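Removed: one protein chain of the complex. Kept in place: all other protein chains.
As written, the chain order gives the labels A, B and C, with residue 1 at the start of each chain.
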Amino acid sequence: MDFELSNEQQLLKDSVDRLIADRYDLRARGKILESDAGWSREIWSTLADLGFLGLPFSAEDGGFGGGPVEQMIIQEAFGRGLLVEPYLATVILGGSAITLAASPERRVEILGGVTEGRRLLAFAHGERLSRYRLRQVAATARGDSGDWVLDGEKTTVIHGGEADTLIVSARTSGGKDDEDGISLFVVPANTAGVTVRAYPTFDGMRGADITFASVTLTSDALLGEADKAYPVIEHVEQHGIAAVAAESVGLMQAALDMSVEYLKTRTQFGRPIGEFQVLQHRAADMYVAVEEARSIAIHAAMMVGEADPAARRQAMATAKAQIGVSAREVGQSGVQLHGGIGITEEYAIGHYFKRLSMIERQFGDVEHHMALLASLEGPG
Amino acid sequence: MDFELSNEQQLLKDSVDRLIADRYDLRARGKILESDAGWSREIWSTLADLGFLGLPFSAEDGGFGGGPVEQMIIQEAFGRGLLVEPYLATVILGGSAITLAASPERRVEILGGVTEGRRLLAFAHGERLSRYRLRQVAATARGDSGDWVLDGEKTTVIHGGEADTLIVSARTSGGKDDEDGISLFVVPANTAGVTVRAYPTFDGMRGADITFASVTLTSDALLGEADKAYPVIEHVEQHGIAAVAAESVGLMQAALDMSVEYLKTRTQFGRPIGEFQVLQHRAADMYVAVEEARSIAIHAAMMVGEADPAARRQAMATAKAQIGVSAREVGQSGVQLHGGIGITEEYAIGHYFKRLSMIERQFGDVEHHMALLASLEGPG
Amino acid sequence: MELAFSAEELGFRDEVRAFIAKNLPASAKANGGRWPHWSKDDIVTWQRILNKKGWAVPHWPEEHGGTNWSAVQRYIFIEELLLAPTPEPLSFNVNMVGPVLCAFGNEAQKDFFLPKLRNLDLWFCQGFSEPGAGSDLASLRTSAVRDGDDYIVNGQKIWTSMAHRADWIFALVRTDPNAPKRQMGISFLLIDMTAPGVTVRGIKTIDDAHHVNEVFFDNVRVPISNRIGEENKGWDYAKFLLGNERTGIARVGLSRERLNRAKRLAEKLPAFNGALADDPQFRRKCATIEMQLKSLEITVMRVLDRQRRRNDSTPDPATSVLKMRGAEIQQSTAELLADVAGPMAAPTDAVRAAYEGDFPTELEETLGIIPHYFNSRAATIYGGSNEIQRNIIAKAVLGL
Partner (left out) sequence: MELAFSAEELGFRDEVRAFIAKNLPASAKANGGRWPHWSKDDIVTWQRILNKKGWAVPHWPEEHGGTNWSAVQRYIFIEELLLAPTPEPLSFNVNMVGPVLCAFGNEAQKDFFLPKLRNLDLWFCQGFSEPGAGSDLASLRTSAVRDGDDYIVNGQKIWTSMAHRADWIFALVRTDPNAPKRQMGISFLLIDMTAPGVTVRGIKTIDDAHHVNEVFFDNVRVPISNRIGEENKGWDYAKFLLGNERTGIARVGLSRERLNRAKRLAEKLPAFNGALADDPQFRRKCATIEMQLKSLEITVMRVLDRQRRRNDSTPDPATSVLKMRGAEIQQSTAELLADVAGPMAAPTDAVRAAYEGDFPTELEETLGIIPHYFNSRAATIYGGSNEIQRNIIAKAVLGL
């Protein structure tokens, strides 16, 4: 065990930190949000140029073979900058689905495109009534003489409106709550019968509701084995957990820093409010929450590649639960310490609070993961 | 609705407050605890003289017909004084069991004796493996040509070693976890086959483990209807809840008062520690917890006589849960505000903390009552 | 001591409930089911219905339209409104400036304003907070300088809720900058929002909505006749205002209404296993909130009862408990709702446009939930933050 960054890792960190510091302050981000697209192709090209879009993919898939620590470094910086580009959707979720389930040719084709910034992916799995239950899939795909016919609806698909390539889960057998019988399909967004309704979400990101009405797909649309996609879906979500865990650490550290700064400068009753002991202690509790989140994000990075699904499941559930607890503590306290301005759009803290609140609700919330952990036999 | 005390209630309050103030300070109590019996017959006589021992019983049963408000007034003062005499066991638990289930003749006989201070009762229901589950009764009573033969063990019976008359639950039919099939018996403590092992408990009260080995009882030992004692047992425990709720209010108010006093007098870093804002806020949170407890103790008093068992069950579970939450908050904070001396026997706060901690574990803890509430259909 | 609601009180509750059921307009009823709840029109219409019934200002003196209800009746009334839910009588009018006018206004002021306040013919807003004076209200700097029969007002207010809907503002202004204490030298003025020099700038909040504003005064002429009470005594009137009529401050009915909504929604959604409504942890959270609300409700009644017997117009510091716990429980219920909605809470209102008029009604249920959660964070900040409430308890109640 060794927590020191290697020279290469330090270089990567410097590079992404510089990008955020130079080109992604709250003003620049505000302009990006106001643009028609709501995100920046220019930034996206830069991410490609810096090698960030191909970071987690192996060299034979066209990527750069970065490991979990490298990924953590990047995501933390993205959190600090409140980056709104579709990195999570494309590189983490879409990318890991392809990495985990696609044939070598498919991997090269799709991930190569992602790495170069040409392709945008989205992972269309959640449905209106599924909430966090991964196995609850009502969309169907029916085999039809070698082809597949896809029907159903996916909701709040992260950056679903931006993607050219959708990875869609559908039930090919079994009941709507079975783990078995779910399959994944690669669906070009412009396929006939696909309707995408895209909209902004409260964290500055974007979502989409996507309907599939008798969408006909050829047999090679199937990603991996038919009926056996559940473990892939679970693992994709776990990659999502590791990514948002690291992102959260960046968000929380920034929220803490700006709250402490505010305590030092804002005066009330004739002195900086940071002299009030209850506010000092609240800031201290925020610090503790950030440290706990940082530790568990490291754990998540360490365990997201774990081969044993049971050990991985426990670790990722632990991580997401802790991140949720910390996110709520840090987000709410940050707003409270700022007082009235904390809930305005003009101040940064509210934006961090909003993104943290959204992350709480992505890939399962505290209660979901606590229920999962409570259902497991503890490590005793 | 009217929260003002009537003149009679105010007189009662003055009388019990005076008793505690004059004769039950921590020193006097310490002496009582050091005595062989661990409680005071002299105080008990005074309680009889003042009419407190017959307070809740009706005039035809030999009592004084006091209502729930009167009971609350008494119990709150007992809490403030940390009274260790067997009032809860005899008057509240034993008394309500007799009131609820005994024939008129039995009531006059037993409750008259209680009122005059001649008789001490105990309610022997809990067993080693029953924890808070009221229906879990393993002790058995077998009908034997008109008599009953009682076998089994009851544990941590409150003041079980002091009582001359035990009210004992036993299974007369059904499995060990059935509500049906439980009966109550009135058992003189000196009956052959009854072994009482009495000991002090951490709150200055006393408990006993009592074994029954082929104890033969005549048919008139049966209290109420055979097999149908469960609703009586539940109601007796609810009377216990109302009583300890009011007692807790007295305990908590005293704990708050002495903590605030300590904050005003103890100096560290050159000033009274009550000037530190975090300690002020912690005291404020204690105050809120006491107020919530006081409110819910009123609710418990209001509802303990409610005829509808479902409404009563919900109210008493709500009350005991809130009392538990407040007790923990107030007890723990009181100790923390006192620092090191808070955990010594020499200071009062520790004794209040201990009694509050025991009350948390009597008649069901927070989790038990929360589980009960969560199992009910909410009031919507 | 009599602990249960009396038969008369229960009868009164039924009467209020029946009145609401019969008279609440359909539009207000429908808007009560989404966030942000009501249009200006909903609020005005409902207050006029209540005024016609004689229920617009129950706690005012009878000669000005009050009902002479007991504290318990007033509590029952406001909680039934929150629970239904209906729009609330506009607090600025009925709980804030109205009672101040009743107590300290002159006859001309009373005659002119009180009927209009009751009937919501004039919508008031509150000009207390300033950029440098949040929790530290007494450090306010907006100035009013005499010029003939007028004051000339200059300065800025902030966090002015609903200023963009308001016709008038009641404001604290500094009339004597040289007063020996900061609480002295403040006056209480009523200012017409249409007067030249008044500018309102909306502040967008993180719930993507427009509730609060900055209000700028640039040489605004305010007739001296619009000052309430004496010059330089405004702090006393403000204290009276802040301590007055805390019947609804705990907002028990509002929290109950949200809790019920969360339970209804949970019936349709899954948890880790089974329906969310059957999830042990969800049920336990609901039971915890119900327990807290029961304790709070009885505490409210105890405080009201004590106020009745106290016969003292200074604020009871025990009301700080009601504000503080009420706000915390409101936040819990907003969190609970947001937790229930889960990922469905993410879309902004712009999602409607994406559906091009074909927006499914089921999606309405979760649409306002997360902004509502965001906005709920203000509950422990405005009107005296929870830190301030704890300071008050520590000092005024515990003597620390």
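Note that a residue touches a chain if its C-beta (ideal position, glycine included) is under 8 Å from a C-beta of that chain, and two chains touch if they have at least 3 such contacts.
Just so you know, these numbers come straight off a predicted model, no measurement behind them.
Trainee: Please identify which of the visible chains the hidden chain touches across the whole complex.
Mentor: For the complete complex, the undisplayed chain touches A, B, C.
Trainee: Considering the complete complex, identify which of B:Ser40, B:Thr99, B:Thr115 or B:Ser130 is in touch with the unshown chain.
Mentor: B:Ser130
Trainee: Of the listed residues B:Gly65, B:Gly175, B:Gly305 or B:Gly339, which contacts the missing chain in the full complex?
Mentor: Only one listed residue reaches the unshown chain, and that is B:Gly339.
Trainee: Residues of subunit C in contact with the chain that isn't shown?
Mentor: Counting over the whole complex, subunit C touches the hidden chain at residues 280-281, 284.
Trainee: Tell me where the left-out chain touches subunit B, residue by residue.
Mentor: Residue positions of subunit B that touch the missing chain: 126, 128-133, 136, 155-156, 197-203, 207-209, 267-270, 276, 278-279, 332, 335-336, 339-340, 342-346, 350-351, 353-354, 357-358, 361-362, 365, 367-368, 370-372, 375.
Trainee: For subunit A, which residues reach the chain that was dropped from this view?
Mentor: Residue positions of subunit A that touch the missing chain: 1-6, 9, 68-69, 260, 263-264, 274-275, 277, 280-281, 283-285, 287-288, 291-296, 298-299, 301-302, 318, 321-322, 325, 370-371, 373-375, 378-380.
Assume only the chains that are shown with their structure count from here on.
Trainee: What's the chain with its C-alpha centre farthest out from subunit C?
Mentor: B
Trainee: Counting in whole Å, what is the centre-to-centre distance of subunit B and subunit C, each centre being its mean C-alpha position?
Mentor: Chain centres of subunit B and subunit C, defined by C-alpha means, are spaced 42 Å apart.
Trainee: Please tell me the distance, in whole Å, between the geometric centres of subunit A and subunit C computed from their C-alpha atoms.
Mentor: Spacing between the chain centres: roughly 38 Å.
Trainee: Using Cα averages as centroids, what's the distance between subunit A and subunit B in whole Å?
Mentor: 53
Trainee: Of all the residues in subunit A, which ones touch at least 2 other chains?
Mentor: In subunit A, residues 276, 278 touch at least two other chains, as defined above.
Trainee: Listing for subunit C: what residues touch at least two other chains?
Mentor: In subunit C, residues 387, 390 touch at least two other chains, as defined above.
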